[in-house]
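Shown next, in structure tokens, is the structure this report addresses.
Only one protein chain is missing; all other protein chains are in place.
Chain naming follows the written order as A, B and C, and within any one chain the residues start at number 1.
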Amino acid sequence: MVRRMDGDFTPRSFSGSGLACRRGGRLVFTGLAFGVAPGGALVLRGPNGSGKTTLLRLMAGLTPSTAGALAWDNVPIDDPEAHAAHLRFITHLDAIKPAFTVTENLGFWMSLWRGRVDDANLARAVAAFDLTRLAAFPARLLSAGQRHRLALARLLVAPAPLWLLDEPGNALDAPSRESLARAIAAHRAQGGMVIVASHEATFVDGGETLDLGVFTPKTAVHWSEESEEAQI
Amino acid sequence: MNKLLTFLDMGGYALWVWPAYGITAVALIGMVIFARRDLKAREREFETLRAARRGE
Amino acid sequence: MSVFSALLARDLKLALRQSADSMTVVAFFAIATVLFPFGIGPEANVLARIAGGVLWVTALLAALLSLDRLFTVDYEDGTLDQLVLSGAPLPMVVLAKVTAHWLTTGVPLIIMSPVLALTLHLPAQGYAPMMLALLLGTPTVSLVGAVGAALVLGTRRGGVLLSLLVLPLYIPVLIFGTASVEAVITGVETNGPLLILAGFAVLALTLCPWATAAALRQAVE
Partner (left out) sequence: MHKFANPTQFMRIANAIYPWAAGLSMILFLIGVPIALVSSPADYQQGETVRILYLHVPAAVMMQMIYYGMAAGSAAYLIWRHPMANLVAKASAPMGAIFTALCLICGMLWGQPMWGTFWVWDARLTSTLIQFFIYLGYIALADAFEDPERGDRAAAILALVGVVNVPIIKFSVNWWNTLHQPASLSLTKSSMTGDMLLPLFLMMGAFGTFYIAVLVLRLRAELLSAKIRNARLSQVAVSEATAAAE
């Protein structure tokens, strides 16, 4: 059980409605709505190209939506920086500096998000993903799976209510999936929320599922001449 | 005839005045030709796409 | 402010750990400068005449080489996504990265410049204005370069494209940087060019972080 850390967040709900997103001239999804309550989890599913990663980046505020809005406690987001401070995003890229040790890598994120490095909490985050043995090693020596665990440990160095995880199960062995499942469970127990894009989310207990295939616009699949005019 | 020659001579500066007008003319006409050819090529491409779509 | 100091500390630590990178830039500065006597001839009075300009041009090129990597590494390994999501204003993040860049490349160039000026027979009274001009001009070089470096993220030909975008914008710095050295050598004692360089630095400091932030935001979209 991961213990609560100082500077904790207040549980809030996160939702979105009427979301649409266009990437590279293609409408990826449209009319998409979702909602996550404190302690809740949402698993994004869908075929390749249905926009799982795009939706996560949109939720993070990196990609602007073509239509619709995101909201905290049903209050639409107007300040992207404040929004960013409420979330942790694990992408396909691990954001690890090979020249730094495991501890230094995590220490940087801790000082970035919390303003200082707190050794006890740092050690706890390292231990949660079974990296204690490797803590003093430069990250360039880590294997792909170990790097991925190091990236996930970033979730624990500074508390934030919303975790966005893009395919976090890839490159993880069974014990590491266990660690991730424990971290997610502890986060949700504190009122945190998790949104995961994954094919087989065995590490999320009883979350809701959002199938993105439903929101793929039909008109884009069947190119009609009427839609030519509107698109640019 | 003489008048024409003096005109073409440009007071001895023919070597500079005429190329200036010549190059400008070539550039402007080139812009038009390029723009028109480009437009025609895209129109053709679009038509073939549309035809392929209808033929399905 | 914690974001600024955390990022600055990280970049400086990284630069220290990979100090070969900064050394390479300084080495480029040296070799490029040393090429000139071979191209122009070793006559002391000719070299003294062009010393200020040569040092400025080579310093600009050296800075440009290092700018290529200012955001690229963070962009490719996913750190940039996280920095955009740091919760702090993005211009602040940019400013931290630019400050680190200036400290790790601009400052070594300034320190190296008097040594290279010796080989070009720069007149004695030219040293102080040259270093002062570099001190006032290199921050502008880093700030303006950061805009270009952010714009070319994800392009097919980043480095070459960066030079095409940024070098024309460096011309004002080059003009007044060289002029501050020449003004002293030719005996027209004046601080005018130095003041204008300082003005450029202030202008760049107020505008470039925002432009860079806008460019970074569209790069991670």
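Rule of thumb we're sticking to: a residue touches a chain if its C-beta (ideal position, glycine included) is under 8 Å from a C-beta of that chain, and two chains touch if they have at least 3 such contacts.
Small disclaimer: the values here were computed from a predicted structure and weren't measured.
Colleague: So which shown chains sit in contact with the chain we cannot see?
Modeller: Looking at the entire complex, the absent chain's contacts are A, B, C.
Colleague: Using the touch definition up top, pick the residue from C:Ala48, C:Val107, C:Leu169 or C:Leu205 that touches the left-out chain.
Modeller: Reading the full complex, the residue touching the unseen chain is C:Leu169.
Colleague: Mind pulling the subunit C residues that touch the left-out chain?
Modeller: 147, 151-152, 154-157, 161, 164-165, 167-169, 171-172, 175-176, 179, 200, 203, 207, 211, 214-215, 218-219, 221
Colleague: Residue by residue, what part of subunit A touches the chain that was omitted?
Modeller: Listed in rising order, the touching residues are 24-26, 47, 49, 220-223, 228-229, 231-232.
Colleague: Tell me, which residues in subunit B touch the chain that this view leaves out?
Modeller: Where subunit B meets the chain not shown: residues 7, 10-13, 16-17, 19-21, 23-24, 27-28, 31-32, 35-36, 38-39, 42-43, 45-46, 49-50, 53.
By our rule, only the chains that are shown with their structure count from here on.
Colleague: Which chain has its C-alpha centre farthest away from the C-alpha centre of subunit C?
Modeller: Of all the other chains, the one whose centre lies farthest from subunit C is B.
Colleague: Mark out which residues of subunit A touch at least two other chains, giving numbers and ranges.
Modeller: none
Colleague: Provide the list of subunit B residues touching at least two other chains, using ranges where the numbers run on.
Modeller: Residues of subunit B never touch two or more of the other chains.
Colleague: In the complex formed with subunit C, which residues of subunit A make contact?
Modeller: That would be residues 57, 60-64, 81-82, 84-85, 87, 89, 91-97, 99-100, 104, 108-109, 111-116 of subunit A.
Colleague: Tell me, which parts of subunit C touch subunit A in their complex?
Modeller: It is residues 2-3, 5-7, 9-10, 13-14, 17-18, 76-79, 81-82, 84-90, 220-221 of subunit C that touch subunit A.
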